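A short worksheet on the structure shown next.
One protein chain omitted, others in place.
Naming follows writing order (A, B and C), and every chain is counted from residue 1.
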Amino acid sequence: MRKARMEAFSDGVIAIIITIMVLEMKVPHGDNWHDLSPVLSVFLSYVLSFVYVGIYWNNHHHMLHTVSRVTGAILWANLHLLFWLSLFPFATGWMGENHFTPVPTALYGMVLLMAAIAYYLLQQAIIRSQGPGSILKKAVGRDWKGKLSPVLYVTAMAATLLSGWIAEAIFVIAALIWLIPDRRIENVLPGSEP
Amino acid sequence: MRKARMEAFSDGVIAIIITIMVLEMKVPHGDNWHDLSPVLSVFLSYVLSFVYVGIYWNNHHHMLHTVSRVTGAILWANLHLLFWLSLFPFATGWMGENHFTPVPTALYGMVLLMAAIAYYLLQQAIIRSQGPGSILKKAVGRDWKGKLSPVLYVTAMAATLLSGWIAEAIFVIAALIWLIPDRRIENVLPGSEP
Amino acid sequence: MRKARMEAFSDGVIAIIITIMVLEMKVPHGDNWHDLSPVLSVFLSYVLSFVYVGIYWNNHHHMLHTVSRVTGAILWANLHLLFWLSLFPFATGWMGENHFTPVPTALYGMVLLMAAIAYYLLQQAIIRSQGPGSILKKAVGRDWKGKLSPVLYVTAMAATLLSGWIAEAIFVIAALIWLIPDRRIENVLPGSEP
Partner (left out) sequence: MRKARMEAFSDGVIAIIITIMVLEMKVPHGDNWHDLSPVLSVFLSYVLSFVYVGIYWNNHHHMLHTVSRVTGAILWANLHLLFWLSLFPFATGWMGENHFTPVPTALYGMVLLMAAIAYYLLQQAIIRSQGPGSILKKAVGRDWKGKLSPVLYVTAMAATLLSGWIAEAIFVIAALIWLIPDRRIENVLPGSEP
């Protein structure tokens, strides 16, 4: 019961986040193809964020699958994750409207980093609540994706000192790592997919 | 479980899309009937998009009815469909604010086309997951509506070179094809309704 | 199943409508109490619409309680109702920003009228689907509230020719009629509460 409502609330918040991001793409005033060009970078940053929020929704969904009892710690760790996800529209809009210049790109990386940390804290809260023999702990395994991602976000933030585009490339790679299924690796490192 | 959450998330996203489209109808400053006239074309484009999103929600709903196991491919094909649907408010607003001029109308047609392709890919992902004897494959049948729609959208996009209004007429016809129940045809071509 | 999803979708749309109406209350720039005064009439129109949307959600909820099979006609009658409800934020904002002047107040009445008609059509679609001995038909009874409301909305629209405030008073009365429980009347006219 309690879990169903936490899932429903999270789904609601994530659905709204993913949808209001599109409001940052302001309808241009002219009616020619070239009037769309200022919207293009906002569109690209929207695509990137849509994929990230999609990955979070997907992983959140798998992770909660293992939960049977929702504790106060899990509830607040979940709200903490939703808080950082709720900053995606702002960070996405700022980065897109400024055509991927360094500072907004670094802020975007910071929001990605904080969301990754919040996701890790939620994961730990669930594992702690499940005690020894936690299903989630076993499923997460070495969690190489979960450990690599924050390193990539920090690297991208540092890379903005050189160029915003290198940072964007790192964000795309970090997203692809989550998107590409790693069944072969899964067999070697059981449960590497959170 | 997994399917229920995918449905709930999709419902949430579609509900938000259908509702935020109305935000493109900006409240006019004057308080006379003629102050509403610039809003009229945004209103008409809103009606058209409301019907299209309603059709998608309706069909999505029928299609998922046949799903028993949600695979990773289905999850991402579903998010891909939601992505294109999320561009409806932008395309609707641009077309409406520019009074159905050719370029915004062509972009609208492109978003309709991409959503139709995304719907087709989701349908294929479900059919593949169901293996031989797929219930959905049988239900879809020859899928003449699903095949005709993209042709109509491309035709409408080409027609904008002549006039935006011809394109609009084609969009209306394409929507009506989905709205009008075809029970008699259903008997001849079983399962033509996705 | 089908009904659960229609309810969930309707709840989503109504929840969004009721919440985005508040966005019409634009945050004022000054930071004194008198800076709130231009927002006051938007606030009052928001209160009125919040109550109306609350009444619709409440009644919709009771009405769907009697439904066991969702037909295509019910689905589309429901979407038609949601369409008119989705125009509440626009009509509310226009009326509020213009301090209840006649024309925006008349438009507001028109949206109320169309929503009432759409509600009636949904009710009829459900009754028709239930065949003779329809539970809803019995529950609705003489439906004096459902019949009186449209008359009041039309009266209010006409009254705007005299004064916007008379119309507002009628809208308030029409809302109160739905809010005040009529248990005694219920016993005389069984099932007058839809």
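The working rule: a contact is a pair of C-beta atoms (placed from the backbone, for glycine too) under 8 Å apart; a residue touches a chain by one contact, two chains touch by 3 or more.
If you're wondering where the values come from, they're calculated on a predicted model, not measured in any experiment.
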**Message:** With the missing chain put back, one of A:I16, A:V39, A:I127 or A:A159 would touch it. Which one?
**Reply:** A:I16
**Hidden partner chain, touching residue among A:Y46, A:W94 or A:Y153** = A:W94
**Complete:** Absent-chain interface residues of chain A come out as 1-2, 5, 8-9, 12-13, 16-17, 20, 23-24, 72, 75-76, 79, 82-83, 86-87, 89-90, 93-94, 97-98, 101-104, 107
**Message:** Suppose we count only contacts with the excluded chain; which residues of chain C make the list?
**Reply:** 7-8, 11-12, 14-16, 18-20, 22-23, 25, 27-29, 31-33, 36, 47, 50, 54, 57-58, 61, 65, 179, 181
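Here is the rule we go by: only the chains that are shown with their structure count from here on.
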**Prompt:** Are the two sides of the chain B and chain C contact the same residues or different ones, given that same means over half of the numbers occur on both copies?
**Reply:** different
**Asked** Cα centroid separation between chain B and chain C, in whole Å?
**Response** 27
**Fill in**
In whole angstrom, the CA-centroid distance of chain A from chain C equals 38
**Prompt:** Listing for chain A: what residues touch at least two other chains?
**Reply:** 12
